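Complex shown without one protein chain; remaining protein chains in place.
Every chain is named by a letter (A and B) in the order it is written, and numbering of its residues begins at 1.
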Amino acid sequence: MISPRDALPVGTRVTVRLGPPEVHCRTPAYLRGKEGEVIELLGVYRNPSLLAFNKPGLPRLRLYRVRFPQRALWPKSSEGGAASVVADLYEHWLIPSEDNADG
Amino acid sequence: MTSERKVNDVGGLDGGSIDRNEHPQTLFEQRVDALVMLLIHPEIGAFKVDALRRMLEQNSPEDYATLGYYQKWVRAVRDLLIEQEVLTPEEIRVKLAEVRARYAEGGRER
Partner (left out) sequence: MGEQHHHHDHHHVHAPIEDPQGPIAEDELLEIALRELLIERGVLSAGAVHQQIDAMESRNPALGARVVARAWTDPMFKRALLGAPLEAIEQAFELPMGGPVELKVLENTPEVHNVVVCTLCSCYPRMLLGPPPAWYKATAYRSRVVREPRAVLREFGLELPDHVEVRVSDSTADMRYLVLPQRPAGTEGWSAEALAGLVTRDCMIGTAVPRNPGAGGGS
């Protein structure tokens, strides 16, 4: 079973939800509320917040690799040079940004 | 910034200097590691690795910071085996007393 929402194409700008975090949550706090870009759809996986309670983890969720430029995460950072973070995030944590080109 | 941060959710915090000292795994560490890998393997499936993580995330900030990695693991395994009704607290208490007595006498493992 796959959740009904259409898959987000690579290149989609997304904002990570602020919350609420699940009891067992695989979306780190430092990424919540931040904007990044989908760089890859890894596939569909069982929901870890349900697996954590020894449930089957269904329905499965799409899992995306999302890239966040360093400046989007730490605007006050004094560290120079190009840098980014890529995290694997489940679809229910991602909101497509309003200003995606053909959104 | 954001809502709730569990003890394990440390990304972006001020972490201090990185201690790069290493030691080969001790027998205790190897055994706990092996125990976990076997128990989460679908063949046995006593609990999911996600459930182990949930247990580890329930450590107090003090315990999370001060207990050894595999100390936290073995305690989480105990709690999960009880939660999943594989073992009872009473069984563990009795066995632990027996093992402790055996070692107090200078005995080895059976």
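Here is the rule we use: a contact is a pair of C-beta atoms (placed from the backbone, for glycine too) under 8 Å apart; a residue touches a chain by one contact, two chains touch by 3 or more.
Here the structure is a predicted model, which means the values were calculated and not measured.
K.L.:
Out of A:V14, A:L50 or A:L63, point to the residue that touches the absent chain in the complete complex.
P.N.:
In the complete complex, the chain left out is touched by residue A:L63.
K.L.:
Can you list where chain A touches the absent chain?
P.N.:
So the residues of chain A touching the missing chain come out as 26-28, 30, 42, 45, 48, 63, 67, 70, 73-74, 77, 79-90.
K.L.:
Counting contacts across the full complex, list the positions on chain B that touch the omitted chain.
P.N.:
These residues of chain B touch the chain that is not shown: 8-28, 30-35, 37-42, 44, 46, 49, 53, 56, 65, 68-71, 74-75, 77-78, 81, 86-87, 91-92, 95-96, 98-100, 103, 108-110.
Operating definition for what follows: only the chains that are shown with their structure count from here on.
K.L.:
Any idea how many Å lie between the Cα centroids of chain A and chain B?
P.N.:
29
K.L.:
Give every residue of chain B touching chain A within the complex, in rising order.
P.N.:
Contact set of chain B toward chain A: 1-6, 9, 11-12, 47-48, 50-51, 53-54, 57, 84.
K.L.:
Can you check the complex and tell me which residues of chain A touch chain B?
P.N.:
Interface residues on chain A, with respect to chain B: 18-21, 23-25, 28-33, 48-49, 51-54, 57, 73-74.
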